[in-house]
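Note that this complex is displayed minus one protein chain, with the remaining chains in position.
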Amino acid sequence: MNAVRHALGRIAAAAFLALAAAFFALPMLWLASAPFDASPSITVSVPEFTLANFRAILDNPYALGSIGNSVIQAGGAAAIVVVLASLAAYALSRVRVPGRDALLYVLLLLSSVVTGTAAMVPIFELATRLGLVDTHLGVVLVVSGGLLPAAIFILKDFMDATPTSYEESARVFGASPLQILRHIVVPVVRPGLATIAVWAVASVWGGFLMQYILLRDPAKSPSAVILYTLYTEGGQPNLDLISTFSLLYSLPVVAMYLFVSGRYGFRLHGGLKQ
Amino acid sequence: MTISLRGLTKVFPGGVRALDSLDLEIGEGEFFALLGPSGCGKTTLLRSIAGLETPTSGAVAIGGADVTALPPGRRDVAMVFQDYALFPHMDVTANIAYPLRIKKVPRARREAAAAEVAGRLSLAELLGRRPGQLSGGQQQRVALARAIACRPKVFLFDEPLSNLDARLRLEARTFLKRLQDELGVTTVFVTHDQGEALALAHRIAVMDAGRITQVGAPSEIFHRPATPFVASFIGSTPMNLLPGRVVVGASGPALHVAGAVLPAPPGLPDGEEVVYGIRPEYTDLSAAPREDAFPGTVAVLENLGTSTLVTLESAREGGDGLVQVVVPEGQEPPVGGAAWAVPRPERALVYRGDRLVGPRGGPA
Partner (left out) sequence: MTGPAAGTDAAGLGRARAVGFVLPALVLIGVFLVFPALWTIYLGITDYRLTGLAAADPRVVGAENYTTALGDDRFRTSLWLSVQYVLGSAVIGQAGLGFAIAWMLRGRRGPVRRLVEGLVLLSWILPSSVVAFLWIALLDRDGGTLNALLGTPGAAWLLDHPMLSIIVFNTWRGTAFSMMLYAAALESVPPSHLETARLAGASTLQQLRDVVLPRIKGHILTNMLLISLWTFNDFTPFLITAGGPEGRSEILPFYVYTTALRGGQLGFGAAVSFLILLINLVFALAYLRLLRNRNRDHDHDHDRDRDRDHEDAALPGPGPAAVPGPAAVPGPPPAPGSGRAPASREAAG
């Protein structure tokens, strides 16, 4: 009796997992087949294999450039976020600045409350008045400002987990604060810095709203915005272009995810915080 | 190099007084232990010598020069941390050579120096490894090598053996003692393990609540602990500390302690309350009643290998419970039987309040 129930349970679990896998895989099948299909339709089908669609991408005036724009914006924001957040996190972790706890509390609060959705009106206004509309710098600064609080938090956690004896030891040997930062702290918290960099790049790479609001000129727009314009421009969407471009544009983040998960394990615990 | 501390006081934000106007002189080439329970201020004292803590008041001098205002890097000391603080991203060579890198010694020369020190500490095979690939004992030696490589005037060790497991600890202890002997550099170390302090140090300072309770050579600390606190802290089996009272009779003063009548040191008034201390190792067991012995019932036997620790439960109403005796192997009494613990009078310590009052001129 018990054995039967046990077997039924296992079958039910397997069926559930199969259904879940199908649910998550279904929308993505098209991305795997259409880019290689000579005449892609919106339905998933076994492709008539070709790489010609990738050549078509080269002819589009904005497609390749937009990937370059994504690289500039994501790279710029990641650089700013990593440098500023690590400096701030280090100081906050190691020196008792007056009001530190209150500051951290407010930062944590702000980072959750002030979302792009809630602040799009004033951000658009601010960017307009500062002349930052239609510039890479505008996107980079706005996006960095939003990513920084959480980045400081994550990095402070990493710094807090690093024994102070490393720095004290170097200090007794006569190292200056900057030498300590360069020789000891940065290498030791490198996994944390990598996490923040990857997280920032992925956020900006996939981000849409701010880029959509702040950029009018398609020559400056990142892939997220260009892709959207490709399929919302009236008439028939250009399926071979869209599918191929989607794939190209997705690959870097997927590759980055695979790299990081292979290296550190993509799990909510155990991973980096050792 | 000598180290001298004058009126050293450290009050942490929040009011914790870790060091309380403390004076201490450490001699040239001495191997010096700071011993005490956790929270007594010993680590703060060590860190103040290193310059990692700024004293609230008082002065630190090394080799006669006041270094109170100097940052740690300019005091010419080397410190080995409890967790060794080996940089995880550098291999053994780079770790040992790090102090020389700070001193801008060219790479080839500092790596040669690192290899030389590593050779002396039998680390030559491990030069290319990262700290994570080393055993605890090897890590400890790398940390020592790194301290030696910068040829400091003073070594500071924070609990140098506490991260090793029991067996390794004994080996490392011998190694450390020999190394300090060879180098002859003034060395201060912190420990909470009295056995470690007794075994390693030339002199020991026993600390409690931010003050030094007693400074002396290991045998002095062991045989004549200045206070009941030191007495209870030193020794692998805790000392028997029993309340007693002075009774001046016809034949002169005597101590009445837990059912025994014992000789009293001279000069104590009648009725004075004292604490009578005697180590279990200096107590013998008698099967027959004696007046100069603590009567009791054998409650527990603990085998210590070559000897046995016997715990007697005091038979007398109002007695303070337990008396412990160490007996040689093969002479264990039966559990549950009556027995008498006879203290050796020349080893007994009598405390009045917090002060040692007798015996005068006993063995030191």
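Letters are used for the chains, namely A and B, taken in the order the chains are written, and counting of residues starts over at 1 for each.
Everything below uses one rule, namely that contacts are C-beta pairs under 8 Å (C-beta built on N, C-alpha and C of every residue); 3 or more make two chains touch, one makes a residue touch a chain.
Every value quoted in this text rests on a predicted model; they were computed, and no experiment measured them.
Novice: Given that one chain is not shown, which residue among A:133, A:193, A:215 or A:260 touches it?
Specialist: A:260
Novice: Looking beyond the chains shown, say which of A:11, A:29 or A:219 touches the absent one.
Specialist: A:29
Novice: Considering the whole complex, not just the chains shown, which residues of chain A touch the missing one?
Specialist: 9, 13, 16-17, 20-21, 23-31, 41-44, 80, 84-85, 87-88, 90-92, 94-97, 104-105, 107-126, 141-154, 157, 164-165, 167-168, 170-171, 177, 180-181, 185, 191, 195, 198-199, 201-213, 223-225, 227-228, 231, 242, 246, 249-250, 253-254, 256-257, 260-261, 264-273
Just so it is clear, only the chains that are shown with their structure count from here on.
Novice: Once bound in the complex, which stretches of chain A touch chain B?
Specialist: Touch residues, chain A against chain B: 96, 163, 165-166, 168-176, 179, 183-184, 187-188, 190.
Novice: For the complex, which residues does chain B have touching chain A?
Specialist: Going by the criterion above, the answer is residues 13, 50-52, 71-75, 77-79, 81-83, 85, 87-89, 98-99, 101-103, 150, 156.
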